[in-house]
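Note that one protein chain of the assembly has been removed; the remaining protein chains are unaltered in position.
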Amino acid sequence: MSSSINIIAFGRIAEIIGTSSRSFPHVATTNELKEFLNVKFPELKKVKYAIALNKKLITTDAAIEVSANIALLPPFSGG
Amino acid sequence: MSSSINIIAFGRIAEIIGTSSRSFPHVATTNELKEFLNVKFPELKKVKYAIALNKKLITTDAAIEVSANIALLPPFSGG
Amino acid sequence: MEKKKVKNIFVEGPISAAFIGESIAKHSSNTNIGAHSIFLGQVRSDVLGENVVQSIEYTTYADMALEKMAEIREEIFAKHALTCMHIHHSLGIISAGEICLFVFTSSKRRRAAVDACTEVVERIKNELPVWGKEIFADKTHQWKENTL
Partner (left out) sequence: MEKKKVKNIFVEGPISAAFIGESIAKHSSNTNIGAHSIFLGQVRSDVLGENVVQSIEYTTYADMALEKMAEIREEIFAKHALTCMHIHHSLGIISAGEICLFVFTSSKRRRAAVDACTEVVERIKNELPVWGKEIFADKTHQWKENTL
């Protein structure tokens, strides 16, 4: 059985991937995840979004543990 | 009959001159008024205060009309 | 002399929290507002040696204060894109813990309301002929002086 990772998504990103929580095959790093998602959901290429690993924003490429909390975050607009 | 001017005073200045409204003999300018008051109420020399003529703060020596609204204003402390 | 619309800002006694709540509620009908900034001054029971401030008694030279406030209001509206500004200052005896100043600015975007509120509070404290007499528990008093 190949490992998978669970991803949560918010706002416009959740609209594009069609759900707010979903499993994908495991990829090794956040950059690889972005490439994978861009292929699977071409509309994502038009949207600015950030990745949070374990509730921390990722600013450079980072390794993804299978158990990581992965979140796709469009630009914030609270307040 | 010599002319007089009416002066209103506030806060600590009213305490020193003993009233909040009072007539004095007419003096020609605001500097002369300060000299007159300092002689009459020596305690005033210890207090910083400003003079307002017709509701405007006076920053240099100014002529006093008999009909002027003259006010003695200690440092502001509103708010 | 130029004419300015002179609005009264003075109220006798403390400003109640309920009044502040009602003032906020009144603005829900203006859906062009995106931000409110509020400053409240509350009487502090400062300790001076063995004395504790129990209340502050506020007095003013009302004619001059309201004329100056009208001038400040005009300048603030010229400088900041405000929707509205409301100012209330207490007169008389205000006990420690009670509110004596309520400044309320509103605007489309937050910058104008926030900047105008801060600026008008500074100007009220520095430019309005208002005096606070700090009354101690033993009934002696001292005159407050605002620091710049």
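List of remarks:
For clarity, chains are labelled A, B and C in written order, and residue numbers in each chain start from 1.
Definition applied: contacts are C-beta pairs under 8 Å (C-beta built on N, C-alpha and C of every residue); 3 or more make two chains touch, one makes a residue touch a chain.
Given the structure is predicted, the values throughout are model-derived calculations rather than measurements.
Looking at the complete complex, one finds that the omitted chain is in touch with A, C. Check C:36, C:68 or C:141 against the missing chain and you find that the one touching it is C:36. Within the complete assembly, residues 17-18, 20-22, 24-25, 27-45, 96-99, 108, 110, 114, 118, 121 of subunit C touch the chain that is not shown. Touching the omitted chain from subunit A are residues 8, 10-12, 52, 55, 69, 71, 73-79.
Definition applied: only the chains that are shown with their structure count from here on.
Here the spacing of subunit B and subunit C, counted between their Cα centres, is 27 Å. The set of subunit A residues touching two or more other chains is empty. For subunit C, the set of residues touching two or more other chains is empty.
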